[in-house]
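Worksheet: one structure, shown below.
Every protein chain but one is kept in place in this view of the complex.
Chains here go by letter, A, B and C, matching the order in which they are written, and residues are numbered from 1 within each.
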C-alpha cells in the first residue's frame, strides 16, 4: 500500500548516539531501500508530544512511530482520536487496536555482553555506567550483572549513574570520570548505557588501556581496539520492519517483544573488535545466547518486580 | 593505610581534572565582573568554545589550532556581550541569557550542518587532542613511597591546559594587584566615574576585561572538548558555567579564593563520584541521588556556615551612564 | 522634567517593535544560510503562533508558564534579589500539585481539587525558596548560589521520588499515574466557545496566571508590603531607616516568588500532562528570567513578553514541523536572537529614534 510514514523522537533528539538515532537509521534505511520518504520531528518539551502526533495524523501520515517510553500517554490519547491511523511505540506497551508496541529485552542483550565482560576481565572487576537512575537503565544494569556473575560468581560489578537531568545523557566528562573511578577501583571492562555520556566512558577506557562496551548501536568503531563489543538494540530494524509491514499490508498491532531470539538485541562483532574477542570468549557468549534463546537460561527482568537478584 | 593513601591521591587527581574547567571559567568571570560586567553567559561561551575547538581540532588534527578556534569563538561571543552591555548599556543578565541560547542552538546547528553527526564533532584524530604531560622524573620516582605517587600521579600526567589553568591563578593575582591594568580594572568595577575622571576610558577598559573573559572561557571550553574528551557533544558544558559563577561568588571575586572554591567543587564532585554505590556504615544502602546531590548540599552548608557575606564589585551589573539624555 | 521625552507609544510600542524586526532580520540571515526562504520562515512562524485557533492556544499555553516564572523572578527583583531558582521551585511545586491531584482526583470534581492543588503548588514552591531565603536573611549566603544549588538538589529529589516512590508499579516511566477527571483543569476549549483552541492544552491555569499577574501588581504597587519590598530593593539602607526588617522582607518576597514559580506546575501538571513526570519544567524557569527582565518586572510587560516567548515556542515548533531543514536548534538560535535584540540591545536604535522624535534644539532660542 502507499504509506506515508513518520517518526517522532524523544527529548534526546535524533542524534543522541542512542535509540533515537537508531530509529533514524532505520527510517533512513527504509527510505534508501524503498524510495519512500518519511517525516520526522524532534520535540522540545512534553507538550509537543501530542501536538506533533496530531500534526502527523491530521496530515494523514501513517504509520506513525513514536520512540521512547515517555511517548506512551501521548500515543495512547492520539491513537484513540485517529483510529484509522497506524501507530507504533518503541519501549512501551499500549493496548489499542491501532497501536503496535515494540519492546526489547535489553536485559538479555546486557546479559551476553556481561558474559563477554567477565571473560575479558583480568581483575574480576567490571563496571557499568548508566545515564540516569531510572527503571530502564536499571534493567540494563541488572541483566549485565547477571551475565557477569554467570561466568564469575565472585566478580565485582561497580555501578554508577551520571545524573538526574537531561544533561546526564550528554555529559562525556562526567562519564569519563565515572569510568576512571571504576578503573581506579580495579575494574578493567566497563559497559555504558548513557547515550552521549557513554562516549566519555569509552574514551576513558581507551585512554586507560582498558575496555569499554558500547550500547544501542554498534560503537565498536569509535575507539577501535578499545571497545570490546556493543550491545545492539535493533530499534533501527524495528522501525524499518514496521514501515515495511505497513507497506506490505502486513501491519499488525499488539506487542512485539524483541529479544535475542528475535534478533532484537545482540552483541556486535566486527573487524574493530576482532582482536579483542578470542575464540573461547566467542564460544562462551554464543553459548549463553543459545541458552537464553532455548530457555535454558532465564534472565531476570528488573522491570518485572523492581528487583535484581 | 597505603591503599587509603593511593585512593586519596586518585581522588585528588580526579579533583584536579574536574576543577580545571570551573577554574578557568571562574577566573574568566572574575575579570569580567571585576570590571563591572556581570556575566551569566559563561556557560554559553564555554559551549561555543568547546564546539569551535572540537571542530577545528578535528579538521586540522592540531590541538593548538583547536584551542585557538575555541578562544576565537568565545571571544566573539564575549564581544557580543560587550557590545550589548558596554556600548549599548543593555541589561547584562539578559545579554548573558541570550548568549547561552545562541551558543546552545548554533553549536548543534553548525555541527549538524558540517559533520552530520547530530551536532557532535567526530572523534578527534591523533594530535587533535591535548595529551598528558609527563613531568620530568615522574616515572623515576613513581615507586618512592608517599612522595612518589604524589608527584607522578597527582602532579604529573595532566594535559597542558590543567597546568595553564592553575598557572593562571597567580598570574591573575599578579595582574589584578600588581599591574596598572589590574588597578584600573578593579577601579572600574567599583566606581567607573572615578576611572573616567582619572582620564581613562571606561569603555575600552571594560572591553579588554570582557575579551580576557572570552579568552579564558575559550580555554575552558576547549579543555572540555579537546583535552578531557575527544570531541564536542551538544550541551556538554552541563551547567559548569553556572557552577563557576557560584564559585566566583563563593570566592568573593578573588583569584586565589577562586582556586580554592573550584577545587572544593571539583573535590565534592570527585568524592560524590567515588562514593556512589558504596553503602554507608550505619545507614546502609543509600539512593544514588543522595550522592548526585551531595556536592550541592555541602556547598549550601559551607556557604551558610563559613564564608560571611560576599559583596560584589559595587558597579557590577550597572551600565555606566554619565549623562541621561 | 526629564522623563517622557519620547511619547509613550514610541517607548513601549515602536522601539520594541523595531527591535523585534531586527531580531527577525538577523534570524532571517541564519535561515538564508541554511538555504531556506526567510520570508516563508517568518510567515510560518507567525502563522504557527497566531494564525489559527490551535496555534494561539499553544502560544497561550506556553505563555502561561512564562507568566508564572516571569512574575516569580520579577517579584524577587523588586526586592533586589536575583532568584535563579525558578526551575527547581517549579519542579518541586509540581510535587505539590501532583500530591493534591493523586489524593483527590477520584473522589471530588476538579474545582474541589483546584484550591488544594494551588495551595500545594504554592506551598511547595515557596518551601523550596524558603531555605535560600532564610540563609540569605540570617546567614548572608548569596541567594544566587543557593538557588542554583537548590535547582540541582530538586532534580535529584524529584528523580528519586518519581523512580522510587511515586512511579506507578511495574512501569518503567519515572512518572505518576495519570490523574482522573477530578485532577484535571478544564481546557479553555471546553469552557468557552468564542475561540476554538482545538486540541491545544491551554487551560484554566491561564486565567490563574492572569489573576496572579493582577495580584502581583496590587501587592507590589498598592500594598504596604509591596512598598517595603520595593524600598528594600531600591535602597536597603533607607529601608532600614524607615523601620523595615530586611530579614522579613527577604523571606516573604522569596516565599511569594517561590510560590509563583511553583504554580507554573498547575499549567503543566494539572492542566496539560495530568501526571507528574520527570523534567517537566524544561527550562521555563530560566526563560522566566529573560521574560521578567524584558517585561521590565511589570506584570503587563511580563504578560507581553510571555506571549512573545509563547509565540516563539509554538511558532518555532510549527516552523520545525513545516520546514524539516529548520531544526529545533534553529529555533533556539532564533529565540537567542530575539532575547538579544529585544532584550539586551534594546538601546541600539533608541538614540536614532530619540533624534527623530525630539525637535532640533537651537541653543539660543530657549529663554527663561
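In the analysis below, contacts are C-beta pairs under 8 Å (C-beta built on N, C-alpha and C of every residue); 3 or more make two chains touch, one makes a residue touch a chain.
The working rule: contacts and distances are computed from a predicted model.
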The complex's invisible chain, by UniProt name, from "ABC transporter ATP-binding protein", "Cytochrome B6", "Acyl-CoA dehydrogenase" or "Pyruvate ferredoxin oxidoreductase beta subunit": "ABC transporter ATP-binding protein"
As a test of the contact rule: which chains in view would the missing one touch? B, C
Which is it among B:134, B:147 or B:198 that touches the chain not included here? B:198
Selected residue (touches chain absent from view) among C:36, C:175, C:228 or C:268: C:228
Sole residue of C:178, C:199 or C:245 that reaches the chain not shown, by the stated touch rule: C:245
Mind pulling the chain B residues that touch the left-out chain? 178-184, 186-187, 190-191, 193-201, 314, 322-325
Had the left-out chain been drawn, it would touch chain C at residues 1-3, 5, 218, 222-224, 227-228, 230-231, 234-235, 237-245, 361, 363-364, 366, 368
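The rule is short, and it goes like this: only the chains that are shown with their structure count from here on.
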Can you tell me, using the touch rule above, whether these chains form a line, ring, star, complete graph or other shape? complete
For chain A and chain B, let me know how many angstrom lie between their CA-based centres, rounded off. 34
Chain C, residues touching no fewer than two other chains: 155-156, 159-160, 327, 331
Junction residues of chain A, two or more chains touched: 13, 133, 163-164, 166
Of all residues in chain B, which touch chain A in the complex? 7, 10, 14, 17-18, 21, 112, 117-120, 123, 224, 228-231, 233-236, 238-239, 269-270, 273-274, 276-277, 287-289, 292-293
Going by the contact rule set out above, which residues of chain A touch chain B in the complex? 13-17, 21, 133, 158-161, 163-164, 166-167, 170-174, 176-178, 180-181, 184, 196, 199-200, 203, 222-223
Where on chain B does chain C make contact in their complex? 80, 83-85, 88-95, 97-106, 108-109, 112-113, 119, 239, 242-243, 245-246, 249-250, 287, 289-290, 292-293, 296-297, 299-300, 303-305, 308-310, 324-325
